[in-house]
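A single protein chain has been omitted; all remaining protein chains appear in their positions.
Letters A, B, C and D mark the chains as written, and numbering starts fresh at 1 in each.
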Amino acid sequence: MSRKQKKVVEIRTSPHLKKAISVEQIMRNVVYALLPVCGWSVYQFGISALVLILVTTLTCILTESLFCRLSGRPNSVGDFSVVITGLLLALTLPPGFPLWMAAVAGFIAIGLGKSLFGGLGYNVMNPALVGRAFVQAAFPVAITTWTPGFAAGRFYEFIPSTLALPFMSPVDTGLWVKSHAVDGFTGATPLALQKFEHITAGTLDLLTGSVAGSAGETSALLIFVCGLYLAFRKMMDWRIPAAIFLATALISGPLHLMNPAIYPTPLFVILSGGLMLGAMFMATDMVVSPMTPRGVWLYGAVIGVLTVLIRQFGGLTEGVMYAILVANALSPLIASVTQPRIYGATSKEAES
Amino acid sequence: MDPNSLTFIFLNAALINNFVLALFLGLCPFLGVSAKKETAWNMGLATMFVMLVSSISAYGINWILVKFEIEFLRLICYIAVIASAVQLVEMTVKKFSPALFRALGIFLPLITTNCAILGLALFQTFREYDFFQSLAFSTGAGVGFTIALMLMAGLREKLELAKLPTVSQGAAMGLMLAGLLSLAFMGFAGLGGSHA
Amino acid sequence: MSSAEQSQIQPQTPSFAMLRTLGGIAMLSGLLVVLVFQYTQPIIEENKRIAIEQAVSRVIPGVVSKKDFILGPDGLFDAGGKDLKGEKVYAAYDAKGELKGVALEAAATGYQDVIRILYGYNQDCQCVTGIKVLKMAETPGLGDKIAFDPDFLKNFEALDARLNEAKNALENTIVTVKHGTKREQWEIDSISGATISSKAIGRMINDSGQRMFPLIIKHLDELRAGQAN
Amino acid sequence: MSVLPNKQEKVTLDTFMRGLWEENPVFVMLLGLCPVLAVTNSTMNAIAMGLATLFVLVASSTLVSLLRKMIPKQVRIATYIIIIATFVTIVDYVIQAISLDLYNALGAFIQLIVANCVILGRAEAYASKQKVGVSVINAIGMGTGFTIALLCLGTVRELLGAGTILGVQIFSSNFEPWVVMILPPGGFFVLGAWLLLFDYLKQRKEQKLLNAEGAVANGS
Partner (left out) sequence: MGLLNLFKRARTFRHGVHPMDHKEQTAHLAIKRLPFAPKVYVPLAQHIGAPAVALVKPGQEVVRGEPIAEAGGFVSVPMHAPVTGIVRSIDHLVPTAAGPKTPAIVIETYEAATQEVLYGLDQDLDTLTRDELIKAVQASGMVGLGGAAFPSHVKLLPPEGKIIETLIINGCECEPYLTCDHRVMLEQTDRLIAGIRTIMRATGARQAIIGVEDNKLDAVKAIRDKLPAGEAISCDAVETKYPQGAEKMLIKSLLNREVPSGGLPVDIGVAVYNVGTMAQLGELIPRSRGLIERVVTVSGPGVAKPGNYLVPIGTPLRFLMEQVGSSSEANEVIVGGPMMGMTVASLDVPVTKGLSGVVVFEEEAEDQQERPVYPCIKCGACLDACPINLNPSMLGQLASVRQYDVMAADFHLNDCFECGCCSYVCPSNIPLTQYFRIAKAVNREARAAAA
C-alpha cells in the first residue's frame, strides 16, 4: 500500500510500540560476534579453514533454500540463522576436515536438524551439533584427525585431507604433519593428552589457542570476549554459560582435589576443548533451550555436569557436543517442571 | 569400573546400551505411547515394573531349566511364565491398590508380550548374571526405557505446536526423533570404563 | 483383553476341552522341539568345537589338539567338573603331544561395551603369542580394527610377559602406548584413533596375565602332561 | 490396522500381494520394528532374519489354521504363543546348526521373533479364521513383505556403511564408509528416510489426482 492511499487512521492492536530489536538483528549480531572467531581460525589454520567455513555456510544456505522450495515456504535464508549454523558447524570441525564431509554435515544440519521440523524456531536440537554429531558417527577417523596450526605456507597450501574427492577417503595427513609440524606436534588435543597421558596444557596456550583442536574451539579468550559482546547486547542469555561454568567447576574441582594426577583443574576443564564455544554460542541457542528462569540454570547445569562426566569417565575425550544434545532433548521436560510461580498464585493452586 | 559391578550393569543398561536407543528393544511402545508426557510416564512405570517381575521370574525358571538340563525349552517357558507372572501381579495390584492399577492397568497387557521384556530375560540369561546383577540389569533397563520415553514425549509435545512440513507429520517424524536421541546417546559410550 | 470380552459372550467351553487342547499343543510342541534339538545338537556342538579350535589355533600357532582345564588359585582341574573355582584355559599341544601354549580368555570395557578376547600364552618364551577377539561392539572402521589390523596384531606375536623373580607377578606391566611410541617388548603400540580400544586390550591382558601366568607356571608339569591331579 | 474380514476368503492374487505393499507390516503397519532395525546392519543378517520370520509365520499360520476349530477361545492366545515359541525355538537351533557366525550376528533377535507382533497378529486375526490354503498364502505374502522391508534397510545400510552388499565390494576400495549407517542412529534414520520417501510419493500422487480432477472440473 503506498502512503497516499493510506486511510487517515489505521487499526492496530496494542501495544503500539515495539522494542527495536528483531530476530534478524539478533541473528546478524551473532554472525558479527562469530566473525572474529572465524578470523582467528583462518589466521591459525590458513586457507583450509577459510574454505571449510565457506563450504559449510554455503551448504547450509543452499539446503535451507532447497527445503523451503520443496515445502512451499518462503525462503528463510534472510533471517541469518542459517548462516550461524554454517559458521558454528565449521568452527566445530577439524581444520583439515575433507570438504565433502563438511558438505554432508551442513546438509544434515539443516535438512535433518532443522527443515524437517518446520524451520527456524521449531527444531528440537541444535542444528549445527546435529550435523556434527552425524559426521562424527559417520566418519569417526576423519573427525579426530587434528593438524597443527601456524604451519608454514598455510595461506596458500591446503591441508591434504581437505581436498579428498567426494565419497572417497582422505589421504593420511601424517606425512604432511611431519613435514610442516611445529616441533613436537603429536596430533592430540589437550583433552586427549590430559586424559590418556595426564599432560596438562598451559593456561596461556589454551587462552590464545596455540593448541590442536577444531577450527574454532581453540582460543578460549577470543570466544569468551565475543560471547560477552552478545551477552551485553542482551542477545544471548548469560545465565546459560554462567550455569555451565559453575556446574563444571563444582564437579571438576572436587575431582581435582581428590586426585590431581588424573583429574585436571576446573580452569583447564573450562578452557580446553569445545566447552567455551559450546557454552557461549551453542548451548545458548534459545530455540532448543528451556525458557523458564530456573529451567535455564538447570539446563546449563546439566550441560556442565554431563560434559565433565563424559570427559572424565566416558569413552570420549570431548563431551560438550553430546552434553548439549542431551540437554536439548531434556529441555522440554526441564521447562515443564520449572514453570515459574505466577504472580498471586495461591498455595492451593501451586499444588495442583 | 568392573564390568560386573552392579553400578556398571545398571548404567550400561540405562544409558550406554539403552534398550530403545541402542539395542532396538521395545520400539512399538516407544513410538506408540510417547505422544504425551503423562501417559509416557505411566507407561515407563508400568514397564519398569513388568521388567522387574519378568527378570525375577526368568531368573527362577532358568535355575530350574539348568537344573533339569532342559534349556531347549527356555523360550517357551520364559514367555509362558512371564505372561502369567505379570497377570498374577496385575491381579494382586488390582486387589490391593486400585489407584496404581488404574495408572498402569491399560499398559500391562500391551507390555507383556513385547520384545523389551523378553529381550531382558534372554540377555540376562546369556550374560549369566546372578540374581542381584539381574535386578540391577532390569532396573537399569526400565529406567533407561523410561528416560528414552520421557525425552521422546517431551520432544513430541513440543512438536505438537510446531508447523511441521506435511511429509514429516507421520511415523517418519517419530523415527527421526528417535535417531536424533540415539545420536545424542552415543555420547555415553564407554561411560564408566576405566580409560586412563 | 479381547479374550476376556469374548468369554462373556461365548458359552463356557468345558474346561476339559481347554485342558485337552492346551495339553495336546504343549505335547506337540515339546515333541517338535525335542526332535529338532536332538537332530541339531551334534551339529551345533561340532560347530562350537570348530570355532574354539580355530580360535585356539589362531592364538597359538602350530597346535593340533587341545585340552580344557579350569585353573584357579585352588589348583588345576579337568574341565567338566562341577562347581570349580577358576577360569577356563585351553592347553594346546602339537602333533607330538608337546605343550605349545595355553589359551586364556580375558575381558575389559572398551569404547562402547565389554571386549572379550582369547589369547595364547607360551610358557617357553614366557610371552603372548596371539589374540582373537571373541566379542565386541567397537565402532566399525575404528575400534574394530583390534580384530584384524595387521600392525596391531603384530604386537601380540611375541609380547614379553616374563615373570619376576618371585614368580608371582609379571616382571613388566604390559601397557598400551601411543601409536608409534612402542620401545619395549612388553609395550603394545596402539591403533591411532582407537586408543581406547587398544588400551582395553592391553589392560585385559595385563590383568589376566598378572593373575594367571604365575598359576600356569606353577602347574606347568600337569599341563605338559595333559593331566590334572 | 485394517479391519480384517471375518468371513471366509477366496484365494486371490491379492491374498498374497496385500502383505507386500498395502498392508506391508513394516512400512505401512509399523509392526515388528525392533528386529527390523536391530539386524539390518548387513544384508546377510536381513535375509536370514527375513527368512526365519517367514518360516515361523508360515508354519504357525498353518498349524493355527489347521487347529482353528479345536482351540477354545479362552486359551486362544496362550496356544498361539506356545505354537509360535515352538517354531522359533526350532529356527533358533537350525540357524545355530547352519552357521554360528550368523547366529552370533543376529543375537537374541531370532528368539525375539516370538515377541514380534506381526506373527501373533496374523495368527489371531487371520489364520484363526481362514482355511489353511488362504492363510498360508497370506502368511507367505506377509513374510515376503517383511523380508522385502528388511532388505530395503539392510542393503542401504550395508552399502553406505561399509561400501559392500553381502560382503561384496561395490564402490571403489577408496570409498569412505559412513559408519553411522551401521550404528543404531543409522537404523532409525534409514527407516525414517524410507517412510519420508513413501509419504512424499504418496502426496505427489494425491496431488496429481487432485490436479487431474481439478482439470476435469474446469474443463466441463
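Here is the rule we go by: a residue touches a chain if its C-beta (ideal position, glycine included) is under 8 Å from a C-beta of that chain, and two chains touch if they have at least 3 such contacts.
Just so we're clear, the structure is a prediction, and the values are computed from it rather than from any experiment.
Colleague: Which of the visible chains would the unseen chain be in contact with across the whole complex?
Modeller: Touch partners of the hidden chain, whole complex considered, are A, B.
Colleague: Using the touch definition up top, pick the residue from A:V31, A:M291 or A:L309 that touches the left-out chain.
Modeller: Of the candidates A:V31, A:M291 or A:L309, A:M291 is in touch with the missing chain.
Colleague: Would you write out the residues of subunit A that touch the absent chain, in ascending order?
Modeller: Per the touch rule, subunit A residues meeting the hidden chain are 3, 6-26, 79, 118-122, 237, 286-289, 291-293, 296, 339-346, 349.
Colleague: If you put the missing chain back, which residues of subunit B would it touch?
Modeller: Residues of subunit B in contact with the hidden chain: 160-161, 163.
Rule of thumb we're sticking to: only the chains that are shown with their structure count from here on.
Colleague: Would you say A-D or C-D is joined by more C-beta pairs in contact?
Modeller: Answer to which pair has more contacts is C-D.
Colleague: Between subunit A and subunit B, what is the separation of their C-alpha centroids in Å?
Modeller: Distance between chain centres, rounded to whole Å: 33 Å.
Colleague: For subunit A and subunit C, what's the span in angstrom between their mean Cα positions?
Modeller: 43
Colleague: By residue number and range, which residues of subunit D touch two or more other chains?
Modeller: Correct list: 78, 82, 85-86, 89, 93, 179-180, 183, 185-186, 189.
Colleague: Going through subunit A residue by residue, note those that touch at least 2 other chains and give them in order.
Modeller: Each of 112, 134, 137, 140, 196, 315 in subunit A touches at least two other chains.
Colleague: Using the touch definition up top, name the residues of subunit B that touch subunit C in the complex.
Modeller: 1, 3, 8, 12, 16-17, 72-73, 76, 109, 189-190, 192-195
Colleague: Which residues of subunit B touch subunit A in the complex?
Modeller: Per the stated touch rule, the residues are 37, 150-151, 154-155, 157-159, 162-168, 173, 176-177, 180-181, 183-193, 195-196.
Colleague: Can you list the subunit A residues touching subunit C in their complex?
Modeller: 140-141, 144-145, 186-188, 192, 196-197, 315
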